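Inspection log for the structure reproduced underneath, given as structure tokens.
Partial complex: the chains shown occupy the same locations as in the complete assembly.
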Amino acid sequence: MFPKNAWYVACTPDEFADRPLGRRICGERMVFYRNGAGQVAALEDFCPHRGAPLSLGRVCEGELTCGYHGLVMGCDGRTVSMPGQRVERFAAIRSFPVVERHGFVWVWPGEAARADEAAVPEFEWSDSPDWAYGGGLYHIGCDYRLMVDNLMDLTHETYVHSTSIGQKEIDETPCETLRNGDEVITRRFMHDIGAPPFWQMAMRMNGQDPSQKVDRWQICRFTPPSHVMIEVGVARAGQGGYDAPLAAKTSATVVDFITPETETTMWYFWGMARRFKPGDASLTTQIREGQGRIFSEDREMLERQQANLLTWPERRLMTLNIDAGGAHARRIIDRLLAAEAAEVTGAAAEG
Amino acid sequence: MFPKNAWYVACTPDEFADRPLGRRICGERMVFYRNGAGQVAALEDFCPHRGAPLSLGRVCEGELTCGYHGLVMGCDGRTVSMPGQRVERFAAIRSFPVVERHGFVWVWPGEAARADEAAVPEFEWSDSPDWAYGGGLYHIGCDYRLMVDNLMDLTHETYVHSTSIGQKEIDETPCETLRNGDEVITRRFMHDIGAPPFWQMAMRMNGQDPSQKVDRWQICRFTPPSHVMIEVGVARAGQGGYDAPLAAKTSATVVDFITPETETTMWYFWGMARRFKPGDASLTTQIREGQGRIFSEDREMLERQQANLLTWPERRLMTLNIDAGGAHARRIIDRLLAAEAAEVTGAAAEG
């Protein structure tokens, strides 16, 4: 169950640099490629001639050409040409609204007429020389909402990530959960604590003494359909914490674009945008590798949790205070789903 | 959906030279072995004692012996003996009519009483010193009819096999489709063109100048249930093409025995019978390797096409002029299936 009238991150441009990319998003099999005008296109991955996947084809002079019998497909889902054929009456396939922004390709798997490019979210960290970004992609065998839960309750860091970003103080410090329209915020501020290994490394790279006491913060922001941005960082203790001057801080935003593939599988575009040493490419690599290891710990937990939930489908889970962020996020998702279902019913009644 | 009252290629004798071979053909699990008289036998792969697969057993002095408890099974599906047992009333298992011919084992998965050895097809290229044969076997995850479609429309060569046998002129030259009883023929003749890489290699091996212009032909013959023989070749341009004297030609027959395993998987016995340099064993190897690479390109396309069709089961495909050969073949298959269904219904009404 995922809203379809929404912008999801589908892929990054490097994934279709050499050949078309086939990927399933919200249950829809799609092909992504760059057309002759240099723009990204997203179509059903289905040739109307014999059902071959268009992603096995090639882009020839900017046109997607089926690799089976040479049908040339246009960005609008209408056949442009085919050797020896008149194609005017060929059945069209779906094209999906798509936007390239912030280094990602965003796709709208629902009703094309409702897609509004202005609704693609903006981020402080993108397109700014003060920030550097690195990240990766994981395929994870779980309902995307389990990942939202995971990221909106960071007490799991103490247990799942005990050797890198976890520390007992996360658990011991209550979090606060707020709603602001369709945005959900869960935040936690820890004072005068030691920095865990990942942050010690980051402080060292940022020219700060990793052994000093710090204030640490975690501010998780969910926005529908399923993006979670987490402001994280440490500041020399007593300098104002989150509000400390930049020179006293080492801070970043954990970027989580969570894209459903099917009901029980998802694409996880993870990364970190940092506000220190933005020009240091080897630091970007080092952080990406560390983050990749950390998020593979989540992957194991989430896939095993999903397997358990499929074994015990009738069992109710608990929603504790620490789960408030995920619970609010699910309520927003449910409201969007209900609205989409009502539109379908309404349209049927009118029809 | 496959006709069962038909001869299918099941295996080659080398596959059961050392031990019995278990293989599923048209949904039936069978075991193949050579009996004491030197003849091939095909039985249900199921020991009547405890259901062990007989293909895990051994052939001892020409008798198939179950590898679990030593039951000795006869070629007729009746138990011959078992240590310490009286076997007269043991349940029989099915035996399947089987013929060894042209280097292949042919099996009849349907009603044994209807099997007629004379109906095993004959081929010009088999058992002739003027021809040499080489080939291989692929297991492919698709409905066998997708392979028939593939072979009855060779415009795909331009796209799927662009580096070996494909060339733009295939696409640009209309084909002609004929029916002759239960035989379907699709053919295409190209004139005064360059030879593609595979044919240049063949011409060179045949002592001809590969840079010269050629006439090229493709004559695909489908016969039920699912065999496709394709006469292919090139001749020095202007010498009569297909009808040119042998000395001006390099020609062969692509052999395709297409055997259903299940509704969505198949065994593909592919090969090439050539009419030049029949005594050159290293040429046979070279051609087999090239053909193996080419047909693995089809395998990927067909398996991905099948996956797409299972995702979109309700979607209608198009039947263009180039698809006429496959469409006629499917109509013949459908008629055979209807006839088999009618016989079953008729038998039930009489019963």
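As written, the chains take the letters A and B, and residue 1 is the first residue of each chain.
Here, a contact is a pair of C-beta atoms (placed from the backbone, for glycine too) under 8 Å apart; a residue touches a chain by one contact, two chains touch by 3 or more.
Treat the numbers as computed from the prediction; the structure is a model and nothing was measured.
Asks: Counting all identical protein chains, and not just the 2 shown, how many does the complete complex contain?
Replies: 3
Just so it is clear, only the chains that are shown with their structure count from here on.
Asks: Since subunit A and subunit B are copies of the same chain sequence, what is the angle of the rotation superposing the Cα atoms of one on the other, rounded to the nearest 5°?
Replies: 120
Asks: Where the centres are mean C-alpha positions, what is the separation of subunit A from subunit B, in Å?
Replies: Result: the chain centres lie 48 Å from each other.
Asks: So in the complex, which bits of subunit B are touching subunit A?
Replies: The touching residues are 149, 153, 155-156, 158-160, 171-172, 174, 300-301, 304-305, 307-309, 311-312, 315-318, 320-323.
Asks: So in the complex, which bits of subunit A are touching subunit B?
Replies: The touching residues are 29, 45-46, 48-53, 56-57, 65-70, 82-85, 90-91.
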